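Note that one protein chain of the assembly has been removed; the remaining protein chains are unaltered in position.
Let's look at subunit A:
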Amino acid sequence: MTAPDREATATGPASHHETALTGSAPHREYLDRLAAGSVPFQTCDGCLTAVFPPRVICPACGATELRWSESSGLGAVYSTSVITPRDTDPYPVVLVDLDEGFRMMSTVVETPAADVPIGMRVRAHVDREGSSDPRVVFTAAEAAEGEEAS
């Protein structure tokens, strides 16, 4: 697919030449938006559920029209586990509940791993430093900024 048609929906008639999957590939779209600095997720046009990870059908209602949205990046730590490798520094693996209503696995940087409690307000950043694809990481949010968002 060299020229994805971003207006296409997943409801068109299927044939041998044109499948229902005529929109841009969800993971490709996610990575492209991430690379541009956004924290992307999808919203279901049918039931308004926030959808993450990206997919071609709403897991809440089954509708096939999902709209790309940009998260504020603000959320709260739902759970956390500190990994203690033998050969490198400890790091936290967290689940963050974004204020828009979706959850993702991530990590919290610039704070000691042991100082990331459940309930902590966090703000997303796109980490483009790694050798692989860009990824969303979080830092501690100022209390005021968390309160404004909630």
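The definition used in the following text is that a contact is a pair of C-beta atoms (placed from the backbone, for glycine too) under 8 Å apart; a residue touches a chain by one contact, two chains touch by 3 or more; residues count from 1.
Criterion: contacts and distances are computed from a predicted model.
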Query - Per UniProt, the name of the complex member that is left out, chosen from "(2Fe-2S)-binding protein", "Acetyl-CoA acetyltransferase", "FAD-dependent pyridine nucleotide-disulfide oxidoreductase" or "Sodium:solute symporter" - result: "Acetyl-CoA acetyltransferase"
Requested in this report: Just the residue numbers, please: which parts of subunit A touch the chain that's not shown?
Outcome: 27, 52-53, 78-84, 91, 93-95, 103-107, 118-119, 130, 132-133, 135
